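Here the complex is missing a single protein chain, while all its other protein chains stay put.
This part shows chain A:
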Amino acid sequence: MSEFRYLPVTEEDRREMLNVIGVQSDEDLFSDVPAKIRFKGDLKLEPKLSEPELVRFLAGLAKKNVSTRDYPSFLGAGIYDHYIPSVVDSVISRGEFYTAYTPYQAEVSQGELQAIFEFQTLICELTGMEAANSSMYDGSTSLAEAALLSSSVTRNKKIVVSETVHPEYRQVLATYAHGRRLDVVTVPAKNGAVDLQTLEAAVDDGTACVIVQYPNFFGQIGPLKEIEQIVHGTKKAQLIVASNPLSLGLLTPPGSFNADIVVGDCQPLGISESFGGPHCGYFAVSKKLIRKVPGRLVGETVDDQGQRGYVLTLQAREQHIRREKATSNICSNQALNALASSVAMNAFGKKGIRELAEQNIQKAHYAAEQFKEYGISVCSDQPYFNEFVVDCKRPVSEVNHLLLKEGIIGGYDLSKSFDQMNNKMLIAVTEMRSKNEIDQFVEALGGIIGG
């Protein structure tokens, strides 16, 4: 009996096959590997486990983590605890979807292709843009690719980014920009918002793009209208907006403010937190950029009988054709997560996305009001969506440690990313938090830091 349940070749098969090939043994199949570099002995890996042992072992590792199902979580900062309809996991567990690859052969991949076409449509509708691709690795790489695209279209090398953009997204941007030898200019935040005067001074005719986040990293909404006027007041600069897609159920979409590229991460819509990935970047553009989009696009067409069908299209832009002239090297994407997100978006529908977004903004504002009543200082004085900043008056890491003891996962420690933000906690309140949990959180935080 075989020792390995994934390996069907029996010893009898092996003899017959070696015989057909015309060699004596397995070893002969590796005669082209010089002896000097042959690996001797067994790889020193951890010992193999049977299926029940494996499940038990991994369940043990999983139990060493505190999950956001165990404790109510007020952590956001780009990744959120949201309601995921059960139908999502049911769909993405279908082997036809998750064990397929990129739909190169359209005739047997219509399911995936149509699902992506629908995803592209859902993203366009939500962002108010003309076209969206089939997905990017995540929000951060999507944002970086948007900057590369702007630079290549405008032939300008200056990327202007607001400090109110997610700090890790900006770090990823810096790495990509270094690769392409682009200059990144960061416009400092003022009271948690883009400082328009500094922005205006930073942008000129040599600017490729201005990148802002809406709602921004601190949860604040706007001022996209004013930003757009500054950006498009230059010769070429493009406006790139990173948006939490859930917020766009309630907020005017960036497309309505003439954004050139809208990016973000679909995690809030149907994708679990998963310790940071895999999630799903989205990438949407205005009409004039359709033929410049990185990654894969699905288009509608007809077959020889005139039946409607879908294919990968505009591939002449892609790395496997353009090779060293490609504007992006992205190859695989996040198709399964895009599918998960599509299922969730379709489950919510046009009314549900609004209700979900409204519950978030209502609960966040309720929580902020409770903090204020307790005497805890809320720093966010501009309109915000589902995140706001409080002053803990002592290090957030200490506070979070104590909160955890009370069975609460506290907010994001802003001092990790911003020099001027010691003791400041970024709190996210989603539709998953009940009034009761919010009240307990306010009580617990108040108890720790004093009113």
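By our rule, contacts are C-beta pairs under 8 Å (C-beta built on N, C-alpha and C of every residue); 3 or more make two chains touch, one makes a residue touch a chain; residues count from 1.
In this text, contacts and distances are computed from a predicted model.
Chemist: Under which of the names "Peptide/nickel transport system permease protein", "Spermidine/putrescine import ATP-binding protein PotA", "Probable glycine dehydrogenase (decarboxylating) subunit 2" or "1,2-phenylacetyl-CoA epoxidase subunit A" is the non-displayed chain listed in UniProt?
Modeler: "Probable glycine dehydrogenase (decarboxylating) subunit 2"
Chemist: Tell me which residue among A:I353, A:V390 or A:L445 touches the hidden chain in the full complex.
Modeler: Checking each option in A:I353, A:V390 or A:L445, the one touching the absent chain turns out to be A:I353.
Chemist: Which of A:V55, A:V185 or A:A201 sits in contact with the chain that's absent?
Modeler: Residue touching the chain left out of view: A:V55.
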